[in-house]
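What follows is part of the complex, with its chains left where they were.
Going by the order they are written in, the chains are A, B and C; count residues from 1 in each one.
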Amino acid sequence: MPKKVVSIIVFPGSNCDRDLNIAVQKYMNVNTKLVWHDDPSIPNQEMIFIPGGFSFGDYLRSGALATKSPSIKEVIRLSKKGVPIIGICNGFQILTECKLLDGALIDNHKRLFICKESFIKIENKNTSFTQNIKKNVVKFPIAHAQGRFYTSEGNLKSLEDNNQIVFKYSSMNGKTGKSENPNGSINNIAGITNKNKNILGLMPHPERAVEFKENNDGVCFFKGLQNLL
Amino acid sequence: MTKITQSLISEHGISNDEFNLIREILQREPNLLELGIFSVMWSEHCSYKSTKKWLKTLPTKGEKVICGPGENAGIIDVGDDDAIVFKMESHNHPSFIEPYQGAATGVGGIMRDIFTMGARPIANLNSLRFGSPKHPKTRNLLSGVVKGIGDYGNCVGIPTVGGECNFHESYNNNILVNAMCIGLVKKNKIFYSIAKGIGNPLIYVGAKTGRDGIHGATMASAQFDDDSEESRPQVQVGDPFMEKLLLESCQELMKQDAIIAIQDMGAAGLTSSSFEMASKGSCGVKLFLDKVPCREEKMTPYEMMLSETQERMLMVVKPSKKKNTLRIFKKWGLEAAEIGVITQTGNMEIFFNNSLVGKLPIKPLADASPEYDRPSKKPRKKFKKENHKSVSIKSALLKIISSPNHSSKSWIYNQYDRSVMCDTYFSSEQSDSAVIRIHNSNKAIAVTCDCNPIYCNSEPMLGAQIGVAESWRNLIASGADPIAITDNLNFGNPEKEEIMYQIKEAIKGIKIACESLNYPVVSGNVSLYNETKNKSIFPTPVIGGVGLIKNISQSKGLKMKDGDNIFIVGNSFGHLELSEFNRICNKNHGRPPPLDLNEEKKNGAFVRKFIKNHNSIVTGCHDISEGGIIVALAELSIRNAKGLKIKIPSDVKNSIKWLFGEDQSRYLLIVNNENIIKEVARKERINLQKIAKVDGDKFCVIKKFEISVKKLIKYNNKWFDNFIEK
Amino acid sequence: MIYRVYINFKKGILDPEAEAIKKTIDNMGYNTVKRISKGKFFDIEISSSKNTLKDLEKISSDLLSNPIIENFRIIKK
């Protein structure tokens, strides 16, 4: 059987597209198609990734300018048909900016870019994105300046009620207190899905945790996605 | 037309002798445009007129050197058709005026130097010097510079993996921001800046030209309108997004066999890029300035030739590939234009509105650029009276590790994306040098930058040698074979004899150390006139070293495991002059520790070989530098959150000297088997001593004192946060 | 014609930059400054048409601001 093909949208300022591409091919056992942001059609619709980076230099608000790219219009259309969509870091920011995911990602509470290894608790293991991850806590690098997840109290409640919160910043043992919160996100939120659970956005970078055996928790994330295809 | 007056000449920084030379070359008076061009081409920055004579003495050749100084960056061979391109460059003055933009554009500039050669940047480093933390400007400068460096590299997607950051009052009004970039290229895909091919088009690409950075002195002409003061910003604003577009589009274009020569527009913008390319190719150029994409209205030829707008490139392409070239740039949303053509005349002919507005012979202008042998004199040392303090071992250690220069730099490096590109094996807080895997391979390179200005200020030659040796040692400690360096020479005013002395001595020191260690200089940068109100910075020749690790599993970091033993390699004499310890006691005078380059080589070769042959025994490795043995050990404890039991050898007479002495050429090797290393050291006649064992959660110097590692970490972490949050 | 679009954070959203500036001002010794908040503006030159205001509304709500966190206001200059 020929390998399935998943799409990765590439913006001029994407800078995690190469790394994501490698991780997806290697651990999901699929082929990939890189879709230039200007392209109004996305032929391979098994699954769509929006990678990290600075799509348009992060000008205005990170992710804002990207929402006007033709490919994102197509992503929005396909999302309604249930196509699985995953946005990582800037991809998450783009998904919130085009309202496919709830909330907004704003300046970290200390105003500084943060890059470090971060423990992430899998808050909801019952999504198709996470059901195959065996560990309760994984270690993924984070690297962002606008990663503070914000949403209104009402929306937060509905995120909770619908089990849409998937990842939280935590300690090694899964504690999710204030001191484990790197950027001031509401309730330590690091990743959420939409109501329908076909769209996932997360700030941490699983694709940066696959290369060296010292930290390869990303492998289980990508392997676990195979069942979505 | 503007008359060339005496004051206009001196405002352009051109001496009378130089002006006479200009007349001789042109066989006539220059016009304002031509004067402006001479002034930037013959500036210290472009012509290296005060240092050229001495820089020529540096060793630049070696079996692994593919390209030494002279091109945009140096290139070394790392095997399997892979080559590493690297260089360091300063952006000191702009960063003092506008720390965020100044530092950001510094990073942008050095990255362009790397990717013009066809390489993809794979790592950035930076070496920073700020004034005293007590100086009112220091805090803003620090946060602006670090944010500027981070934001730029992060946006382009190149990991910033290491560097150094020190504070000293000599930098109060002249901070140093030296940025280093390392790129990877296939040996047969290197691009140079040698213009060739009569009739070939000259393509401009990137940001539109504005009036950025046209220097104060050269603003003298009367042609500007009323609000010209405001419309000629001296500081350039960086656009990392534009840089990313340039990087990707150039990489795409470079796959297509279209480019004959390429050069970024750095200092002196269009002028230096066009002159240098033409001069290297011994050809002429016609420039049509009407075609230059401009951001502002009514720009004059003078402004266009001298603008330092960032994120621009110039290239000569094959005529048959012109259309395709423009198409690729368009895809990336970049402005590109054909602004000139290569000729055989050997002249630079500049046209504007269909008339010839400037005509200069290229070779003579480049070749005849002044070279000075400025007088130098050893300065007489002035001794200030000092009130010495006495301190205990414990409080000295705590003072050092919580001091600005030795506190944890996590506040800095956490602002840098170190994990993008997925090849950062060690960023520099994890190992003595940063270790970056060569993508898709099992090899890695190690990179580091080092300088000790306190040593250099006392004895520039020895201090510079120590800088070279320290970088060499850092590479060895990471498990690498050192290959070559880049240098960034930061000094005061070379027209002063004492400063010229420092410059000559420092260069001599680099030369001696590099020759001895077989560690050639492949690129570099000079930044002079770093002084304000007659107060010069300490001489700061920063060394950026690069080495190769053939098998990444042999790379070593600052790791240790419970039960490991720590050995010291090398001789400890207890040299305290100019040490961190003495500074804490308010003793600021003396000489740097002596450096025996043979000893350096011998110890380095031993460590190198031991890691190679007994990889599985060695848990980690660390060099001993500022603060001596005890600070090096404390760093290991802090990094691993593990305790140590340290035993001062019985033959040691003065434990303070032994613990804090800064003798050179020493390493700590952390091993899990003590017999083998002892045996090998004995055979090789290496001075080796076991001094500590990894154990428990206390940092303990037996019979002296102990402290919990938790506390040690707290001391080490607090300074930056307190300083910034204040 | 030039219009100015003002954008600021909705009430209740922590603005760390404004807080940090307030702190620095305190440290500088100005004890009269009570509160500080931050916003941005865009000056937009637009050739007049009958849709000008509608267009500006749309640009402001769709692109220049994010209604989840920000308010905007358009003013003719």
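Just so we're on the same page, a residue touches a chain if its C-beta (ideal position, glycine included) is under 8 Å from a C-beta of that chain, and two chains touch if they have at least 3 such contacts.
As the structure is a prediction and not an experimental result, all values here were calculated from the model.
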| item | value |
| --- | --- |
| Whole assembly, copy number of each distinct chain | A x1, B x1, C x2 |
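Definition applied: only the chains that are shown with their structure count from here on.
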| item | value |
| --- | --- |
| Interchain centroid distance [CA atoms averaged], subunit A/subunit C, Å | 29 |
| Mean-CA-position distance for subunit C and subunit B (Å) | 40 |
| Intercentroid distance (Cα basis), subunit B paired with subunit A, Å | 36 |
| Residue numbers of subunit C (touch at least two other chains) | none |
| Subunit B, residues touching no fewer than two other chains | none |
| Interface residues, subunit B side, partner subunit A - complex | 147, 150-151, 154-157, 239-242, 244-245, 248, 332-333, 413-423, 425, 437 |
| Contacting residues of subunit A [partner subunit C, same complex] | 60-61, 64-65, 68, 96-97, 103-104, 106-111, 150-152, 184 |
| Residues of subunit A defined as touching subunit B within the complex | 12-13, 15-16, 18-19, 22, 53-54, 56-59, 112-116, 141, 143, 145, 205, 207-208, 210-212 |
